[in-house]
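As you look at this complex, bear in mind that one protein chain is not there, while each of the others sits in place.
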Amino acid sequence: MMSLLEIRGLSVALPLPSGALHAVRDVDLTLDRGQSIGIVGESGSGKSMTALALMRLLPRGARSTASRLEFDGIDLGALEDSAFAREIAGPRIGMIFQEPMTSLNPVYTIGRQMTEAAVSRGLLSTSVARKKALHLLDRVGIPDPQMRLGQFPHQMSGGQRQRVMIAMTLMLDPELLIADEPTTALDVTVQAQILDLLDDLRRERDMALILISHDLAVVAERTDTVAVMYGGEMIEWGIADDVLHAPAHPYTQALLHAIPQVGATPSRLAAIPGTVPSLMRAPKGCVFAPRCEHRREDCVASRPPLRAGMRDHAWRCMLKAPPQTSREMEPLHGHGAAEDADIVLAARDITQVFTTRKALFAPKRDITALKGVSLELHRGETLALIGESGSGKSTLARILLGLAQPTSGKVTMLGRPIVELSPIERASFVQPVFQDPYSSLNPRRRLSEIIARPLWLRGDRNAATRDAAVAEAMDLVRLPKRLLHAFPSQLSGGQRQRVAIARALVTRPRALVCDEPTSALDVSVQAQILNLIDDLRAGMGLTCLIITHDMAVVHQVADRVAVMLEGRIVEEGPARRVLTAPESDYTRRLVAAAPRFEANFLQPEVAQ
Amino acid sequence: MLRYIAMRGLLAVLVAFTVSLATFFLLNVATDPAQAIAGEDAPPEVVESIRTRYGLDRPLPVRYADWLGGVVTGDFGESYYWHKPVAALVADRADKTITLALSALAVTILIAIPLGALAALNPNSWIDRFALGVAVSAQAVPNFWLGLIVIILFAVTIPIFPVSGDDSWRHYVLPAFVLGASSVPAVMRLTRTGLIEVMSADYIRTARAKGFRGWQLLRRHALRNALLPVISVLAVQLGQKFGGSVITESIFAINGLGRLALESILGADIPTVQMLIFVFAIVFVAMNLLADILNAALDPRIRIG
Partner (left out) sequence: MSDTEITFAIVEADSEPEALTPGQVFRRRMASHTGFLIGAGLIAVIALVAIFAPLLAPHDPFQQSLSTRMLPPVWSEGGTWDHLLGTDQNGRDYLSRLIYGTRVSITIGLGAATIGLLIGVTLGVLAGYFGGWIDHMVSFLLTAQLALPGLLLAMALVFIIGPSIWVVIGIIGVLHWTYYLVVTRSATQRIRSLDFVAAATASGAGPRQIIWHEVLPNLASQIIVIFTFELGIAILAEASLSFLGVGIQPPTPSWGLMIAEGKQAMFYRPWLVVLPGICLFLLVIGANLMGDGLRDVTTPEGRNG
């Protein structure tokens, strides 16, 4: 049988001022009609670039080459750009993107954007196109489609817009749908619904699907085959079960060990040391070699050969046989709060009402973000606060940090009301760690200044003691001394997050409030930070409130969990109990929607 | 939508009021109008009699209230210099300046928008470099000097257009070019950056994934979005053309409001200066209001909040 899509030797180079960046190198991909493939990789692995190259949507100046590029027997390489746009992009290959909030044109109605491609091609008349749009909106689960057709994108939520995007690509009945991180910007429960919808539609229409994601778990559950990309190369591919349960490439193995598993007993994660490689020059040897624990001398000297396993399982590695994955589970170092530990931070009956108005003289509107929330944080424990966007969890964090005043209710630190504390006293009680390591450090200051700043604000005017405290804090978060005078722009995302933690710890506060501390990081780097938090719990009895949407993170680090929904705490209890036997409906849905997979490793079979 | 326009309108009135207040006090505090009317060497008795005759001995707030009361009924006082009602003076000359400002705006639009669009669609090409060169040079050329150079060229070298006067449309070609050139850099740059921004937006990528390319992509998805900020800047530029007419009209001897402004300043004719500043400010505010309304009509995010 002829494949629907066949790619051989696809490479993409981006011109940068400092030279060409090899975003994708020598990628092969085969996809049959009605089949689905998941492409997985961390940031910079080239997974999106591969799809953009196929759709001819690469940034200006980027060059892509392939030895073979065939879609349904058509040689795409020989096709003029205008013919590709008319005959392939849209009617035969559709694509949806990560950002539903910005992927629709804000100034035109949903109806116009849905129908225009079919109408302008002369495929459908306006009235038939509208009928089809109505039908498809209904199919993707948009209530009252008739009204929605006349609405504008800003009148819909993110999940609804992603549904509209899907319906829009289906207007032309493509045979292949490419979904580039379609749910990354969405909440967990919405994410599950959208992924299920994509899966259903694929089966219904016998449509091929390329699902691109940074999240192995998202892909694992829903695609027939999986391809793993690293550093611009496809390093392993095969049937989803084989790749996920019997990974053969050391990178895939390491990645799977780095992901916290919701089901198992929490244990230390196997973080991959180092960072993603530079793609400015093609390595002579294996692209993963610098971070590989099985590295041999020939790994850096020449390109690894293609190894074949059973059932089309293939990988690129120097090792003849896949390394044995005999990793013993190391238990977590940290431990929870002692019985009857005192309460470090407490919130009593917090209500927060925001009054907003859209314009200078527009009428006021009240939005209640928090409705009578109470919470206690005991010394030495890690409490996870989970909830979806808009649940009020970040508002609560700001109030606990003293960055915002609640409308009513009170916050106490070791029994003292926060309102009676001076800003400096408050700072010595509780410190924040934020989500985005790219905005949490002042780009104009050196690391030494950033970490020492809280000390200076506290009134430490002795430079020598400040330097000593900075050195100690950097030690604590495992930041090398040579970075002392570096600027944030010289650091990787994981290193920046370490700096943020060092700054938070330098004054030795009683508690940390971490707002999504790992959700902007790649899986392998997330593992480093989660292990660091575990170390700090063990080493200094860290008391910590972690705000997150990720069940796996909760499972990995939390002693207790509080679940928030629409400004209220709907469930609270020990982490183990809440994750395995949730009591409230909402928590049950949340736990069920969390993407997961069982990583019980088997030894891959090797074809001789 | 109506509410939005009403709010914008109210803001415009407030701005106009503030501007008139500031102008009135600045012009009347810094100088002694009576002395200015009488002339520098006039004996004190004459100055005093003028002061009483024009009511300049009253306190400033009273005079402002008086002036404002007049404005409401269209009475802007009497010119010290021409001894005629200021409103009549302005009305007589307004048409010439309006013609000049509108034709200058047309020049700006015809040069700046195509150039900016071409540059945006071909970044780092020769046309982009050329457009940037035009913008940087036009920004550095003193406008009055450009006027004189154009006169020298067209009077001596190639006498196609008349170099001064305001009798026929041919008289307006050179002044409109000179006045219009001063807005080219701002409008060109904004068109360019706006269009580049739009063309790299996610929704353009969506449209490209649906198979739209080239002119179709531009017309269906980029144009309206890119036009929104350009409308606003054109309104600002048109408003400024009136103020800018001072130089152009004096160089090309056009008997419009700009020349009137220069003459009345040099003649210490406070009521006329005051009204002209007020009128120019009103024009500016009105143009911006118009741009706001246009933007609201074109952008559903403003229209349907």
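Going in written order, the chains are labelled A and B, and every chain counts its residues from 1.
Methods note: a residue touches a chain if its C-beta (ideal position, glycine included) is under 8 Å from a C-beta of that chain, and two chains touch if they have at least 3 such contacts.
These figures come from a predicted structure and were not determined experimentally.
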item: Residue among B:Val71, B:Ile113, B:Val134 or B:Ala201 that touches the chain left out of view; value: B:Ala201
item: Selected from A:Pro145, A:Pro266, A:Pro432 or A:Pro582 as touching the chain missing from the view; value: A:Pro432
item: Touching the absent chain when the full complex is considered, from A:Ala321, A:Leu457, A:Met540 or A:Ala581; value: A:Leu457
item: Among A:Leu401, A:Ala558 or A:Leu579, residue touching the chain not depicted; value: A:Leu401
item: Omitted-chain contact residue, chosen from A:Ile7, A:Ala23 or A:Ala347; value: A:Ala23
item: Interface with the undisplayed chain - residues on chain B; value: 11, 14-16, 18-19, 22-23, 26-27, 30-31, 123-124, 132, 136-137, 139-145, 148-149, 151-152, 155-156, 189-190, 192-193, 196, 200-202, 205, 236, 239-240, 242-244, 246-247, 250, 261-262, 265-266, 268, 273, 276-277, 280-281, 284-285, 288
item: Missing-partner contacts on chain A, residue numbers; value: 14, 16-17, 21, 23, 43-44, 48-49, 52, 57-60, 98-99, 181, 275-280, 360, 398, 401-403, 422-424, 426-427, 430-432, 434-436, 438-445, 453-454, 457-458, 480, 482-483, 486-487, 489-493, 495, 500, 503-504, 507
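Just so we're on the same page, only the chains that are shown with their structure count from here on.
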item: Between chain A and chain B, centroid-to-centroid distance (C-alpha), Å; value: 51
item: Chain B-touching residues of chain A, taken from the complex the two chains share; value: 55, 57, 60, 81-82, 85-86, 88-91, 94-95, 97, 99, 102-109, 116-117, 120-121, 152, 154-155, 165, 168-169, 172, 358-362
item: Chain A partner contacts - residues on chain B that touch it in the complex; value: 3-4, 7, 10-11, 123, 201-203, 205-214, 216, 220-221, 224-225, 298-301, 304-305
